[in-house]
Structure formats: C-alpha cells, structure tokens
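Showing just some of the chains, left in place.
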Amino acid sequence: MKVGRVIGSVVSTINHEFFDGERLLIVRLVDQGRDTASYVICTDVVGAGADETVLILDEGTSARQIHGVDTGPIRSVVVGIVDDIHEQAHTP
Amino acid sequence: MKVGRVIGSVVSTINHEFFDGERLLIVRLVDQGRDTASYVICTDVVGAGADETVLILDEGTSARQIHGVDTGPIRSVVVGIVDDIHEQAHTP
Amino acid sequence: MKVGRVIGSVVSTINHEFFDGERLLIVRLVDQGRDTASYVICTDVVGAGADETVLILDEGTSARQIHGVDTGPIRSVVVGIVDDIHEQAHTP
Amino acid sequence: MKVGRVIGSVVSTINHEFFDGERLLIVRLVDQGRDTASYVICTDVVGAGADETVLILDEGTSARQIHGVDTGPIRSVVVGIVDDIHEQAHTP
C-alpha cells in the first residue's frame, strides 16, 4: 500500500456496470508528508474527502475483495483514511 | 487508472484473433494537464479520437472484463473519455 | 523481494476483516545500506521493530501464502528480518 | 503495450522445456522514435530482426495466450512488427 492525499476527482463515463455511481478520486502519492510526482485514479470505499490523507491499495485481486465483488475491472482503491502516521525522518 | 491524452496510433499485425479490427492508440500519460515522459499503447472501447483526454486502465484481468472477453492478450485499455477534472494544483 | 528498513507505522481503519489487529509498517526501501526515495506500507508476519532491516515481498498471491490465507486484500508483506548481507560495493 | 527496437539477443540456457529453441531478444523501449533508458528481454512470435521496430506485450497471462500455451514461465513477448506510427510531437 501507499499513502496518498485526495486532490480531486474525475468525471468520465465508463461503459461497465461496476462504475455506476462510483466516484473516481485523484490521489497524489505522498512520502514523508510531501507530495510526490505520482498520482493514481482510485475508486473509494471509505468516502474520502478533498485533502484527506488516505491508504491506497493497488492490486486488482485485492481491490475486488475490498469492494466485495468477484469480478470488476478495478485495480486501485482507497481503503482507509489515515488517522495517524509515526515516522522517522527520511535521510537519503 | 491514469489520465492520458491520445497522441496517435500504431499499425502492426498481431497474429492473434483478438486484435482483428482493433485500433491501437498511443496514449501519453498526463499529470495536472501536462504531458509526462510516459506513454502506453492501448486498445479502446470508447472510440477515442486524437487529442482527447481519456482514462486508462492498466491490468490484464480488468482489461479483459472491459472488453467483455474471458481470454485475450491485453493489458492496457482506454475505458472512458474524461468529461471533467476537478483538481488542486500540485505543490511538489 | 527487496531489502527495507522499518521507519514507522500507519494507523488507519480498513473495513475488511483481514486487517483486524494487523499492524501496518512503513518500510523505506534500502540499496547498499542507504535509504532510497521509495517506501511501501506492509503487513508483517515476523514482528519487525523500528529501524530493523527486513525483507519485503511485493506480490498479492505470494503475500496471501505468507499470511496463510486463501483470500485477503494484501500485496506487500514483511517476510523476514535480515540477519546478514554480503554485498559488493555498487559501481554505477 | 510498448514500442521497442530490437537491439540484440541473449544466449542463456534456461532449464525449462518452454525455452527449447526460443530466441531471447533484447528490446530497447522507444518513445517518439528515440531510445529510452529501459529495455526488456523478450520471447518472439513474429521473427523480428535486428533494428526492427516492434510491439511488446508485458503481462504473463497475455504472453502465454500469444504463445498459445496454457502454462509457461514467460512475461514479455514481441507480438508484432510495427508497420507505421502516426504520432504528434511530445511537448513535455
């Protein structure tokens, strides 16, 4: 999993019943509290809002289990809102 | 998923029945509306045209579900045309 | 697999029974004993503590086998504590 | 899929019957007609020659379908020779 920050959403029609009513969040990946150069478009099972720090799971099989479906064309999903992070400083 | 922009197409004969009549789009990945250094060759289920902003799904199992096939040698597919993006500015 | 160093932990509620009681470790990837710019959030089957050097396995099917479960929305897991590394210097 | 250019081949004995008689091509990934810093070792189903521009498919399940086998320890395969590319210039 990775830590990310919700920075927006995408409106797009996807012709597959799985996406009916699904929000598509833009999540900027975060490292040590700072934005990185990567993002991912995620579905969401926790109702994350703008600017919230979240956990992202990025594997198809896992994403389907989190959504509670056997099939479904998904790979990246917001699985939790981050309540707290305990972390040493990065010493590159 | 990722956001991309259709920048072209590739003509190539692939000796597998799945590709009969399939267009192969070149999609430049986009971040905050700007081109990135990455691209991917995608099949397409939405009829995307040149310069259109699209959503790309990049997992084999998901791609096959989007195409509605049980088997098929595909991994990356254009699943939707992006109608709107709501996004905060990137602060690296 | 990759070598990493445990630099912290994340507190987040994930609404899936697999995660009940699971710790989520932040593991900085390491190369030649030095921190890299990448990290991954892992589950843990060895009770790794802060600052310990560990082995990370990053594939869903493998992660489920390490946890001894048939299903489970996981991909990255700490599988061992590193006792010793024998390594030539890196000559880029 | 990605576009690549065949730049060589590797001779190596792999103790698995799948590889008997298989050529292993070194394919440099290409973007906008220019070499990138990445390459991949591929099997080949189209008889690609040195310096030819090709399409690479990089997923195990897809690679096995392209080779027409149910099992086989492969992931990256040259699936087609590129006849033509229509592409806008990259504006990073």
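As written, the chain order gives the labels A, B, C and D, with residue 1 at the start of each chain.
Definition applied: a residue touches a chain if its C-beta (ideal position, glycine included) is under 8 Å from a C-beta of that chain, and two chains touch if they have at least 3 such contacts.
Treat the numbers as computed from the prediction; the structure is a model and nothing was measured.
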{"item": "Identical protein chains across the whole complex (4 displayed)", "value": "5"}
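Simple rule for what comes next: only the chains that are shown with their structure count from here on.
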Chain A omitted: connectivity of the other chains: B, D | C
{"item": "CA centroid of chain B to CA centroid of chain C, Å", "value": "32"}
{"item": "Chain B: positions in contact with at least two other chains", "value": "61"}
{"item": "Category of the chain touch graph - line, ring, star, complete, other", "value": "line"}
{"item": "Pairwise chain contacts, counting only pairs that touch as defined", "value": "A-B, A-C, B-D"}
{"item": "Interface residues, chain A side, partner chain C - complex", "value": "1-3, 31, 45-46, 54-55, 57-59, 61-63, 65-66, 79-88, 90-92"}
{"item": "Contact footprint of chain B on chain A as seen in their complex", "value": "7-16, 24, 26, 28, 34-37, 39-42, 50-51, 60-61, 71-76"}
